[in-house]
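For this depiction, one protein chain was excluded, whereas all remaining protein chains were kept in their positions.
Our next item is subunit A:
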C-alpha cells in the first residue's frame, strides 16, 4: 500500500515537473533573443516578430505552432537550463475573422538567419507554407532575414545544391491561396526571392530593403559602392523596379495594407471573394462625371477621381501606385463585391502603355483571374508608347504579354471606354473570347490607330499633290473624324452600349452582380496557362 502510494506520488511529481518544464520552455520562447537584443531592435524603430503578428491579426487570435523549437542547453544531469528559440515565429491567426497562416523571422535571434532544425518552420518549403496549402488559407510572410550564410558550409562539411529548400511549394501556393509578403527589414538571397513569389508585396519606407545580394557582395563583384537604401530601398524596389508592389510609411501602415488586400480576396481559389456590406447606394449617379473628360482631346484629367466617383465609397486600394504609372491598377468594390480595376492614366504619356505599365497590368489581370475577381477596364488608351526609349525598353513584348494575359483570363471582364481605345493595347482591354461586352461614354473614340496618327502616312500622295498640303491633311482628318463618332459604331452594334456618364455606377453594378452567377460555376484552380511570351 505504502509502496503504491509512493509510486503514485512519484508519478504526480514527474507530471508536475513536465508541466513546469513546458511552462519554462514556453516562457523562454517569449523571451526571443533577450531583452538587450529586443531593445536594440526597438531602437532601430522596428517591432519584434511577436509584436508584428499581434498588430497584424485580430486580437487574441494567434495560435502559435512550434513554440518549443530552438537550441537547448543542458546541465550535467541532463536537465534543460535554457533554450534559445529558433529565429522564426509562426502559426495561425485571424484577420477580420478569417483564418490566415502567418510567420516571420525573429531578427532578435541571430539576425533571423536560417536555423538548422529537422524541419524548417517558415520561408520557402517551411511548415507554414505547408499549413497554408493543407488548410487552404492565405499565407502572410513577415520577412526580416537574410537567409543562409557561408558559415553553414563549415558546420555541414559539404556544399548543398541550390534548391535544397526549394520554391516548389511557394510556387504551388500561387495558384491556391492568397500569398502576401511584407519585407520588414533587409531581405537578401532566399528571403528576397520568397518575397517576390507573392500576390501582393509591401515594404516599409526607409526601414526595409530588398536585393539579390547586399552592398559587400555588390562592391566585390562590380566595384559599386552603395549603401543598403541606395541598392534596394523602396525608391529602387517599389518606384523604379516594381520588384515590390507597395511602400508603407510605417510597420502599422504595412499591416493595414495587408489586412486591406486580404479583404478583397477569397481564402482560396475554390471559394468566391467575400461580399462586404456597403452604405453606398448602388443607383448613385454623379453629375461630376459629365464634365470630368475635358472637351479638348489633348488635355488629360484625373482618372483616379473618376474611379472614386464610380466605385463603392472608400473601397479603392491601389496596387503599385508609383510604378508603371501609365496604368492604374486597383482593387475595389462595386455594391460590396470585389472588383479589379485596370484604368489608363492620361496624365502619363496620355495613357499609352509602356513596358512597366504593361508588366503591372499583366500581374494584376492574372491576380484577379486567379481569385475570381471580375475585371473592369476603364479605358483611355491611345496605344502602345512609341519612340526609341519605348522600343529599347521592350514595350512591344511586355505590351503583348499584357494583351496575352487579358485574352487568357476566364474571369468576367467589362470594358468601359471613357475616351480613347486604339490599337493592340486597346485590344488588351476587351474579353474577346467571351461576351466582349463594351460600354462607352459619348466621349469615346476607337480604331486601329488615332486619325491624326495615320493620315499623313495613309494619304501621303494625296497630301503631297495638294496646293496646300497642310490644309489638305486637316481636311482629310476632319472628314475621318466625323466618321469616328461612337454613335456610328453603336448603330452597327460594334459597341454594345453608349451610356450617360452619370449612369456608370448603376450600369456596371448590374453586370458585376450578374458576373457572380458565372463565377460560382468556375471556382477552382486555373489550368496551366501555357507559356507567357
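As a working rule, a contact is a pair of C-beta atoms (placed from the backbone, for glycine too) under 8 Å apart; a residue touches a chain by one contact, two chains touch by 3 or more; residues count from 1.
By our rule, contacts and distances are computed from a predicted model.
Asks: When you check the chain that is not on display against UniProt, which of "Tripartite tricarboxylate transporter permease", "Acetyl-CoA carboxylase biotin carboxyl carrier protein subunit", "Multicomponent Na+:H+ antiporter subunit C" or "Acyltransferase family protein" does it turn out to be?
Replies: So the chain that does not appear here would be "Acetyl-CoA carboxylase biotin carboxyl carrier protein subunit", according to UniProt.
Asks: Tell me which residue among A:117, A:389 or A:524 touches the hidden chain in the full complex.
Replies: A:389
Asks: Give the residue, chosen from A:59, A:299 or A:482, that touches the chain omitted from the document.
Replies: Touching the chain that is not displayed is residue A:299.
Asks: Which of these touches the unseen chain: A:321, A:346 or A:374?
Replies: Candidates A:321, A:346 or A:374; residue touching the omitted chain: A:346.
Asks: Taking the full complex into account, what residues of subunit A touch the chain not shown?
Replies: That gives, for subunit A, the contact residues 298-300, 325, 346-350, 352, 382, 385-387, 389, 450, 452-453.
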